[in-house]
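FYI, not all chains are in this one, though none of them got moved.
Just so it is clear, A and B label the chains in written order, and each chain counts residues from 1 on its own.
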Amino acid sequence: MIPMEKLGIGIIGAGRIGRIHAINLYRFFPEVEIVGIADIDLDRAMQLSREIDNKKVFDDPTALINHPDVHAILICSSTDTHTDLIIKAAKAEKDIFCEKPIALDIELIDEALTAVEESNVKLFVGFNRRFDPNFKKARELVLSGKIGKPHILKITSRDPEPPPIEYVKVSGGIFADMTIHDFDMARYLLNDEIVEVYATGNVLIDEKIMEYDDVDTAITVLKFRGGSMGVIDNSRKAVYGYDQRIEIFGSDGMISVNNKLEDETMIANSRSFQISKPLYFFLERYQEAYLNEMKEFVSSIINNSNPPVSGMDGKIAILIAEAAKKSLKERKPIKLEYQ
Amino acid sequence: MIPMEKLGIGIIGAGRIGRIHAINLYRFFPEVEIVGIADIDLDRAMQLSREIDNKKVFDDPTALINHPDVHAILICSSTDTHTDLIIKAAKAEKDIFCEKPIALDIELIDEALTAVEESNVKLFVGFNRRFDPNFKKARELVLSGKIGKPHILKITSRDPEPPPIEYVKVSGGIFADMTIHDFDMARYLLNDEIVEVYATGNVLIDEKIMEYDDVDTAITVLKFRGGSMGVIDNSRKAVYGYDQRIEIFGSDGMISVNNKLEDETMIANSRSFQISKPLYFFLERYQEAYLNEMKEFVSSIINNSNPPVSGMDGKIAILIAEAAKKSLKERKPIKLEYQ
């Protein structure tokens, strides 16, 4: 039995993301008790367990979901398992944190959201970048009117290295896998809905990707309900590191967020002045965001407030990604309709 | 009679641009003699004349073109006069510098280019930004392979203030008037041809512009023959100043050109750290470019070399602008074909 006053959390998936959440919860949340870690790869679960005071491991996520000490579940397993686990957790009346995307299929998402609604549990979708202090500040500056009405939003979002081709196959394509973060960021920063998408792209990094009807370099143009426009540029491979910048231009000014750099050093010699490079890896770049995200999740349960990223946010991001995919294929802008 | 060894130049148009060329030629080109200035507004011509040692003024540009001491003509008058003057100068066998755009109508441009070709004179089209040292260096870095194959080109091009509505009326629209510089810059930087354009835009600054079927904020997506993609964002009004930045992202790296700032100062107090703003006005921002452009023009005559910006460059920029206008109207990407 865990102490009465502690919030019992079960973690499903002991991969990269499951591990970061587990370690953050273990280190920084005295009010949380990690009840257990479930992974189909039991070795991986045990390895993580050893890092967090030998918490219990489970090979069956359902057993963890149904454990009486578990109040909330983190779903960090592969995307194809998400909706099934959400439905199970909802039925067991456990609050849910689910990594993005909820699913690649809108019908499956709808089933999951219905289950969540019926059992009245919380569903928090893991768009971690919303919890980056820079982007949060940018949004607050926009909402407070500091740059007037937003006219142009620009998001640069480039990965340092492409994922393995096996991953690309099941990823749902660049828009559902990678740009989805930027779609959510666009909605978040402008606090507005995207009503039209035009996407274009090319295979410039690895020709193998063509077999999966996907691109590795893309430019996506967005139109917002309120009249603002946006543009996202994505690449699967920026040799200089993880490139995550935004710029919001408005009637009264501009906000920009530059990359977080490795350090604050500069070195000059007779040939060059060198400044630091951006942090290379998303786990480093968004370290603070992952911690803040977990704080918000725990706080939304403890204070019984609405999660700041809802299931609907998760669904809309996929709707936009689907529109982008269709736009790329049909070579024309696609309108989005929300009921 | 001007000295034998001097190059006689006549300047048509004593407005903002005519004046900058006249003063540059007067100050920095001992090898050039300004034979005269023609302007339909004789007062304006005389005012400029007083700044450059009282050079002769003409109210009839044809008289200046045909003046025996004139070897070359600068056409800095309003766009609607350009092709007529080019044809006259070509027939008089005078070399020509013509401000952009050559004309808004492709047929007129073709007539002018034919006249130039037949009389075998030089035609240099005034895309001044090509002669900015920053952009020139960026192009050289691209061409030398420093960033590998270019994948994504981004051009930010925002004016500090919209032009008077009277000007907008006859400007040919934002793409032919403003983005035309960026189209030329895109071709110049990547040394590649644009094969498809998708443009979208909105009226966010001044509703009056709607009457002229134009927009004041635009995003244009480009596809290049070699597979690179580009995106241009334009605004008629950036309250913080003239915003002219580029970024070229490629397989092996990235080049960016930031704005030229007013100065190198920073001031900190308990509330903020303030750095300098971009130079506000295009004449300041491109001061060096205007001078370099004139050097190239004079040098192309003296050394009998091809002008670095040809009549065809002027025509292609208008073809792209027309495609952008069509794309905005028809809400779909437009392919460009070059014979």
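Quick note on the criterion: a contact is a pair of C-beta atoms (placed from the backbone, for glycine too) under 8 Å apart; a residue touches a chain by one contact, two chains touch by 3 or more.
What you see is a predicted model; the values in this text were computed from it and never measured.
For this complex of identical protein chains, the structure file gives a whole-complex count of 4 copies, while the figure shows 2.
Going forward, only the chains that are shown with their structure count from here on.
One finds 43 Å separating the Cα centroids of chain A and chain B. Those residues of chain B lying in contact with chain A across their complex are 149, 151-152, 154, 158, 198, 200-202, 204-205, 217, 219, 221, 223, 227-229, 231, 233, 235, 237-240, 243, 249, 251-254, 331-333.
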